[in-house]
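Report on the following structure.
Removed from the display is one protein chain of the complex; every other protein chain stays in position.
Coming up: chain A.
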């Protein structure tokens, strides 16, 4: 139970905590079946969800050679500059009180013109509108239409008011639509390149795009564009000539994949490069599409041979350790599979913004784990105290909380090494065993 400071507090607070759990959150916490998801967050809890704008930045920030202008008070730009532990150039209209009262479309127009002058080498401009500019009714689409001619390059509006959805996953969708509007406006398909693919929903968090690219090249397949881990305007132009799309993250890529299937008749397959069986299955799927099955078997055994010995060593160290995983949307499905393969026993699995499909995929892997949708700090604390896992896997915001309970933590997105494909799986097992067996946990 939670440790309270005074006896009296303890008594009523425990009751209240439990009551609050049952009243509003019952449907979101499930031992069997799928929890309620994609619902509004309850006010007053310390939810781990973020806003729509955050989701859009998550997808669009890595697009190279593009100018990003945030039409909002300055803070949205400040926070949005840093995405996945990397800094990106960001511009802001820095709305002030006067702009909020009288409107700021003229300012935005001037800002876009100035940005085009200052960064002539950028071939694309994204204009975001967030809470405040949406509330005062700034019509950024209209401004964009007016200014397009003057700046002589594509300007894409991205309307992402933070309240415009329940979590960041709505932002992922809007960002995809922004990419779609660029593709449909400026990219025409003339030919199809044989043995070429795009990867959709892969963000090169720790250099993963490179690892996947290398693996695919081994079986003779070229990656044109990785949305948006390795992406710029030219690559996007070229991407419509691919023969196949590989969909890694559904939450941030499904719309785009569907669009490319319809408009450019590029089919897509669901793939995942986390965990050995996921990677092998994905490779098989891809090779079947291109009719190159013979090559794949060889590559698989060759790659596995490389990591086999070291992998066994690490797997022994993490075998049947109890784990809690709290990750974003579609990660829970394939990551759960990868962690299970590594030998972890997963008791709790949760997501901030998972949808039904994500939970179904995760449930398939973990038939009896406790599932939590839109988990919050109080619940994490309860879980850590009751279940006492050997390792906790999640994001930056839960990291230090777990440490305060003396529980090892593996943070995703990871620090330096890629976790994708064969060598990535080895990295993951190595990191897990490092975290779990750090002497500090024994010294507490």
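Quick note on the criterion: a contact is a pair of C-beta atoms (placed from the backbone, for glycine too) under 8 Å apart; a residue touches a chain by one contact, two chains touch by 3 or more; residues count from 1.
Basically, contacts and distances are computed from a predicted model.
K.L.:
Tell me the UniProt name of the left-out chain, picking from "Nitrogenase molybdenum-iron protein subunit beta", "Na(+)/H(+) antiporter subunit F", "Sugar ABC transporter permease" or "Lactate utilization protein".
P.N.:
UniProt protein name of the non-displayed chain: "Nitrogenase molybdenum-iron protein subunit beta".
K.L.:
Looking at the full complex, which residue from A:166, A:259 or A:334 touches the chain that isn't shown here?
P.N.:
Residue touching the absent chain, from the options given: A:166.
K.L.:
Looking at the whole complex, which of A:135, A:301 or A:356 touches the chain that is not displayed?
P.N.:
The one listed residue touching the chain not shown is A:135.
K.L.:
Residue by residue, what part of chain A touches the chain that was omitted?
P.N.:
Contacting residues on chain A, toward the hidden partner: 2-5, 9, 12-13, 16-17, 19-20, 24, 40-54, 69, 72-79, 81, 87, 89-97, 99-100, 107, 110-111, 114-115, 117-118, 131-132, 134-136, 161-167, 377-378, 381, 385, 396-397, 399-401, 403-406, 444.
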